[in-house]
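Here the complex is missing one protein chain, while the rest keep their positions.
Residue numbering begins at 1 within each chain, and the chains themselves are lettered A and B in the order written.
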Amino acid sequence: MKQELESYFDRLWPICRSLTGNGNRETLKILSEIVDLNISEIPSGTACFDWVVPPEWNAKEAWIKDSHGNIIVDFKNNNLHLLGYSVPFKGRMSLSELKSHLYTLPEQPDLIPYQTSYYKECWGFCITHNQLLSLEDGEYEVYIDSSLNPKGSMTIADALIKGETEEEVLLSTYICHPSMASNELSGPLISSFLYQLLKTKKLRYTYRFIFVPETIGSICYLSRHGRHLNEKLVAGFVITTIGDDGKFTYKKSRRENALPDRATELVLKQQEKDYIIENFSPIGSDERQYCSPGFNLPVGSLMRTRYGKYKEYHTSADNKDFISFDAMQQSINTYFDILNLIEANHKYINKIQFCEPQLGKRGLYPTLISQKENADFVSVMMWLLNLADGTNDLIDIANRSKAPYKLLIDIAQQLVCKNLLAIN
Amino acid sequence: MKQELESYFDRLWPICRSLTGNGNRETLKILSEIVDLNISEIPSGTACFDWVVPPEWNAKEAWIKDSHGNIIVDFKNNNLHLLGYSVPFKGRMSLSELKSHLYTLPEQPDLIPYQTSYYKECWGFCITHNQLLSLEDGEYEVYIDSSLNPKGSMTIADALIKGETEEEVLLSTYICHPSMASNELSGPLISSFLYQLLKTKKLRYTYRFIFVPETIGSICYLSRHGRHLNEKLVAGFVITTIGDDGKFTYKKSRRENALPDRATELVLKQQEKDYIIENFSPIGSDERQYCSPGFNLPVGSLMRTRYGKYKEYHTSADNKDFISFDAMQQSINTYFDILNLIEANHKYINKIQFCEPQLGKRGLYPTLISQKENADFVSVMMWLLNLADGTNDLIDIANRSKAPYKLLIDIAQQLVCKNLLAIN
Partner (left out) sequence: MKQELESYFDRLWPICRSLTGNGNRETLKILSEIVDLNISEIPSGTACFDWVVPPEWNAKEAWIKDSHGNIIVDFKNNNLHLLGYSVPFKGRMSLSELKSHLYTLPEQPDLIPYQTSYYKECWGFCITHNQLLSLEDGEYEVYIDSSLNPKGSMTIADALIKGETEEEVLLSTYICHPSMASNELSGPLISSFLYQLLKTKKLRYTYRFIFVPETIGSICYLSRHGRHLNEKLVAGFVITTIGDDGKFTYKKSRRENALPDRATELVLKQQEKDYIIENFSPIGSDERQYCSPGFNLPVGSLMRTRYGKYKEYHTSADNKDFISFDAMQQSINTYFDILNLIEANHKYINKIQFCEPQLGKRGLYPTLISQKENADFVSVMMWLLNLADGTNDLIDIANRSKAPYKLLIDIAQQLVCKNLLAIN
């Protein structure tokens, strides 16, 4: 899977994504090779709650020439050079006028910043601060061949894997950042390969994968599917900034003790040496919409080093060097563990509620209980039987007993087979 | 205000206050210059719940002469010299008989103790322990010109500032300690100047100020107004021992999580480097009555160094040297901050419950969100909008977001103006 991840990364990296445009269509077309995507076009101007879908933006060419006619900044070389949603422009100007259109990072003078201006019409270029300092006086020529089409559309996609029930688990990621690695491509890539892992499995829940531009995309999606999600969603995750090899960071849902919060905390506690649990905050990614007060959906976000917490964030340094395909593989495994736990998280009921079942006659009690490994097995089984009163779910039982959740899942299945336990 | 505080302090200091008597009337007359007081006389003998208003006590003159005819202890020099509620007495006696009527502080031999005997008829003098040790054998002459009038009355006062609603905030202080500074005069002075600050303000709540002798005064007040307070009171404070420059001490109401508790803890947490929060206890001042089980009113007490916690407490050393008019000014400000927070502590509801409002089109979203100060403003606004679901009040939102409560109040008002937020 690591090689596949890298190969898809390399194909997706050069594409210029934004809120709208052909780059997004191309991205979804490539991901369609892995995920059975339903792709929709939402016309510019469509109202979604308090928002309106913006005009479609496409950029073909953009550069700055110095007074000698040399191209000194070229959109071709790096998608970040062009301010997102720059209007078309052609003209000549002095250095000082040009500077009012240039964005740099004085404290990281070697890096190109990532900047956009979605809702205010303007144009600009992002360059390294060192380049800014090296610019000489003189006349500069600027050319931006972009278009903002009010009759265009925004492209979004989803994919469903049907489970036994209509209750749903949501996996949401975004496709609007051009040429950034952890803060963008890690999200759609991990989502897509999780889809592959899940689609061959017998599933209890229905899984909904969403690939949309951040903010306006999820708002638009919720304007169409929010009522359904309100009824059906049991757990959801926003998948973002999960490409580096930093420790896991889990940001809780607004409810703070919802199923994704409880499942993720248990998996991290039992499997990771070091990790971060953050309380919900309304600053962040698309959980801002899922957790808006009217929806208040059970949606958290499992990341590695969180957006805003690493110095490469929103710069040209969030690139292939910054991420690790080994770590991405592990991230997929951890998400998969969490989803498996959610699948297995039943409320069980012990069919023998009064006193202990006699385990010996069912071949469940080792003859010599003094052996350590037998004692551990018996102990976990006892916990499960004792707490299986129909009110505790498996996560409750794991938390109270401190037993490994995977062993609990395994023993629960054995006890269901022996007809000692039933799903409530 | 500092100079006014000091000037009133100097006028109130020499007056001999007790449960009843002309000293209390004189005190309330002076405070009437600041507060629009309603003064009532409750006849001695009036039953109030389990208690009875005591006879009215007044003392004109009281001294001890030694065998040479020299006055060695004189009530004129310090109100504390005469045991509170001493019966009239005139007679000669040996030193050993006299000693059974003298009260001293052996461990603080330079200080005169404060002692009373309200409900057991006797007489006595309080003197320094050093003076006691210096007394020579011989005959002493004692004279106490006091009166205990069963047809007298107890004087109490209150003042109301009407707000928009009938719901009330209570500020209660006592006027029964003669010539003590933090443990008495700080209370009525800070109450009175808070009254002045509030009376010119447009207020949501109605404010009730009470000036009564401790215990019997508040019991008597509750016997008349307790039922009303039970219906209308949202928050109350007993104002006492708040004259020194020690750190703030807040004693919680019996409910421990009532509005005054939550508001005070938030203000202290955000504004003070160091402070003390004490749980409720039924030992203390008039919160004992307000928080008796039948009332269980939301009444706490914000103090500086609490009664019983400083060595000058209930002695002649609790005097002008012990207190600080700067600190008293700050104490008024802190009480005022708490009351302002209580006034602003609405449950808000975001008018756009589904997904975020688009802040940009309302001029509420900075063009470049990468700037720190803009990010802070946006962050606090986001918290407010996200948690404004009609169930969280402003204190909840401040606690969960850790945002400065004054900024939250400010932004809430802006969002109400922009029609994005409504008071629930």
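In this section, a contact is a pair of C-beta atoms (placed from the backbone, for glycine too) under 8 Å apart; a residue touches a chain by one contact, two chains touch by 3 or more.
Note that the structure is a prediction, hence the values are computed from the model and not measured.
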{"item": "Candidates A:N149, A:T165, A:S379 or A:Q413 - the one touching the absent chain", "value": "A:S379"}
{"item": "Chain not shown: contacting residue from B:D50, B:D274 or B:D321", "value": "B:D50"}
{"item": "Hidden-chain contact residue, picked from the options B:G21, B:P55 or B:G226", "value": "B:G226"}
{"item": "Residue among A:N38, A:N149 or A:Q358 that touches the chain left out of view", "value": "A:Q358"}
{"item": "From B:S281, B:T391 or B:Q413, residue that would touch the chain that is not displayed", "value": "B:S281"}
{"item": "Hidden partner interface residues of chain A, rising order", "value": "350, 352-358, 360-361, 367-368, 370, 378-379, 382-383, 385-389, 400-401"}
{"item": "In chain B, positions touching the absent partner", "value": "48-51, 113, 115, 117, 119-120, 215, 218-219, 222-223, 226, 254, 279, 281-283, 288-289, 291-296, 314"}
